[in-house]
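Here the complex is missing a single protein chain, while all its other protein chains stay put.
To keep things simple, chains are lettered A and B as they appear, and every chain counts its residues starting from 1.
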Amino acid sequence: MLTAVAILIDGLGFAAWLFLSSVGLTLIYGVMRILNIAHGGFYALGAYSSAWAIGLYMQTGSSVAFTYLLIPLMAIVVGLVAGLIIERGILRFMYGRDEVLMVLVTYAIFLILEDATKLIWGTESLVAYQPAYYLGNIEIFGIPYTVYKFALIGLAVLCGAVLWWGLNRTTTGKLLLVVIEDREVSSALGINVTLFFSATFVIGTTLGALGGAVTAPQISVVPGIGAEVIVMAFAVIVIGGMGSIGGAIIGAIFVGFARAVSVHLYPPAELFSIYLVMAAVLAIKPYGLFSLAQGRKI
Amino acid sequence: MNTILETVDLKRTFGAVVAASNINIKIGAGEVLGVIGSNGAGKTTFVNMVTGYLEPSSGQILFHGESITGKKTRDITRLGICRSFQIPQLFMELTVIDNIIIALTVAREVKPSMLKPTINKEIFDEAMDILRRFQIDQYAESEVGVLAQGIRKLIDIAMATVGDPELLFLDEPTSGVSADEKMQIMDVLISALKSTKTAVLFIEHDMEIIEKFAPRVIAFYEGTVLADGDAADVLENEKVREFVIGKEFHRQAETEQQGGIA
């Protein structure tokens, strides 16, 4: 019973973190057909910049409360600055190219971002525990949990809701769905596709950076976190079907619970249980659980 | 007539849409027949089913009296039923001669070798012969991707014939080709195929071509066979005139008019 509750809470916690870290990836793939390996790089940039900003801010001795604004702020800065530079500077010249080629291009960008992060913040680890510590703990059945964890679950739900509302209930969102459906027709209709692409990429990278930024207070930020998170994010979005927000939610829950179960029942399996779930889902449903049928070719 | 292919009550649905139903067609050895019908009438669906690209929802396909229903495309090809495509399906980044050589190699070797070099003088000469027969030998060393649609169509058909099929389906061999090239292409390929004993079924929208090259005609309409018989009879058939040809002639008249104005 105790284990079941622990698995439930940890599973939700993992799922929330996975969703925040991967929803930007699925958004960018859905709209732009770019499987963005550099997403891991943005995650790392978000984590570093928020840990760094929190560290600087805490030196002033002010209240911790403001750091909760600092975290999303840094994510937005990363998304706007790095996202725009990469979209305008590199990606826009390659739109419409082969999907596999775009994977390679974003892999190259990922490598560049990795070192850029090291050049800016060095290779020492950064710690910014205050925001997580400040909210305190609560006990559930005698097990202590940080309130911060529950705050992240709330944030993930909020992000999902906002994205869903934005896509389905606003004019801009509906136009975006048109762009997803048919790029050429929408540009013939007078929709500014370029603007949509830039905006999507910035939003997607901001979400990636946010994933890193909110995680930073819980971990020690070290080089290589981007490479770790990107494979997990792939697993999440592949399970649900790439390009689908709903799929990312399902994928995050699958993977989150797979991890929670193995952490509590068989810890050595923690890491590979995730990929095992992914391989198992793909073996049964090749293109993810929410994939669309393919059209006639000949 | 020595029947080689027979379909029995062939039917295919996509969800609620019936793409083809009650298709009962017999094709004899060495026969040449044309298939007409507007877009969406079920012509390509029929070819896709017989060649194993689509599985029929119900019905039977018999080749030499034996069922090939539900067999895989590659196995049906090995039995001697081949096809060309409305949109040529070629290896675009390879040269024309390499396209033909691959086709020849696959046709020859059921289990392709992994260590013996593919290209030798014999296979090269043979591939050149095929290109010559289709009058496209001057493009042998060109990459397919840079060639005009008419030439791609001929390569596509040439590739379908390398295994000396008994039955060949040509899916709109002249579509996407300029009007004055159409006749030329048909002349080339009918004469190229004449030397073999291949039965040929070709889908065609141009009634002039049908009249000239098809002794027997099948008319499709909304997924069923509207008429099947001698070309003269089918083309005079009232229903066919109303539902199939009428539209075609109308469309042709329109384009001619536009041409006149320009």
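By definition in this document, a residue touches a chain if its C-beta (ideal position, glycine included) is under 8 Å from a C-beta of that chain, and two chains touch if they have at least 3 such contacts.
To be clear about the criterion, contacts and distances are computed from a predicted model.
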For this session: Among "Amino acid/amide ABC transporter membrane protein 2 (HAAT family)", "asparagine synthase (glutamine-hydrolyzing)", "Acyl carrier protein" or "CopY family transcriptional repressor", go ahead and choose the protein name stored in UniProt for the chain not displayed.
Result: "Amino acid/amide ABC transporter membrane protein 2 (HAAT family)"
Seminar exercise, completed: Touch with the missing chain holds, among B:E66, B:E93 or B:E122, for B:E93
Problem set entry | Absent-chain contact - pick from B:V8, B:A29, B:V106 or B:I190 | B:V106
Exercise. Which residues does chain B use to touch the chain missing from this display?
Worked result: 51, 53, 72-75, 77-78, 82-83, 89-94, 98, 101-103, 105-107, 109-110, 112-119, 159-160, 162-163
Problem set entry | Residue ranges of chain A at the interface with the undisplayed chain | 35, 90, 93-94, 98-101, 103-105, 107-112, 114-116, 118-119, 123, 227, 231, 234-235, 238, 267-276, 278-279, 282-283, 286-287, 297-298
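By definition in this document, only the chains that are shown with their structure count from here on.
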Exercise. Centre to centre, by mean C-alpha position, how many angstrom separate chain A and chain B?
Worked result: 49
